[in-house]
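Only a single protein chain was left out; the remaining protein chains are all shown in position.
After this line comes chain A, so read on.
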Amino acid sequence: MVASLLNVLLLGWVCVVTSHDDHHHGSVDIDLDAEPVNALRNSEFIRNADHISEHLKDQIKFDPNKATPQELDFHFFKSHDFNSDNWLDGLELYFALDHVYLATGDSIQTDGRVSEGERHSSLQRLKQHIADTVDKILEDDDLNNDGYLSYYEFVESRNQRQDIDV
């Protein structure tokens, strides 16, 4: 169940990343009623070369095929540490996920079949889902409970990934 859901998410996301600038992508639905899962423990989520390339565009010459998995982890962490303090906090995780779920958000907003009110409530549910996912990540991986993920805690999460059936 979880695995299929994630696959749906990833398909949509890859779709967004590849056509990021023009916003013409297919409609992807997230099951907003599903239990939030710890997205950091999903290797394909973290080590998505296209996503990383997108972030590193105009910064460095980045060849995702030459990068090691650990390097992709590092770039995921660094790319979403918006204030460069070497910590990922809840807000940074929220925006990282918001970026990933962009497709869903856009599809909700441009859905002409439903009323404005319904679109609004769907958007609220999406935001709630993202927040719940961040809560889940912090609950699992913020080992010292300070509200921040250090690189250590982030990599520890990577080592826990086999727990999740992807």
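Note that in this section contacts are C-beta pairs under 8 Å (C-beta built on N, C-alpha and C of every residue); 3 or more make two chains touch, one makes a residue touch a chain; residues count from 1.
Note that contacts and distances are computed from a predicted model.
Entry comment: the absent subunit's protein name, as recorded by UniProt, is "L-type lectin-like domain-containing protein", drawn from "AP complex subunit sigma", "L-type lectin-like domain-containing protein", "Pc22g01510 protein" or "Cytochrome c oxidase subunit 3".
Chain A meets the missing chain through residues 58-62, 70-71, 74-75, 78, 82-84, 86, 89-95, 98, 102, 105, 109, 123, 127, 131, 134, 139-148, 151-152, 155-156, 160.
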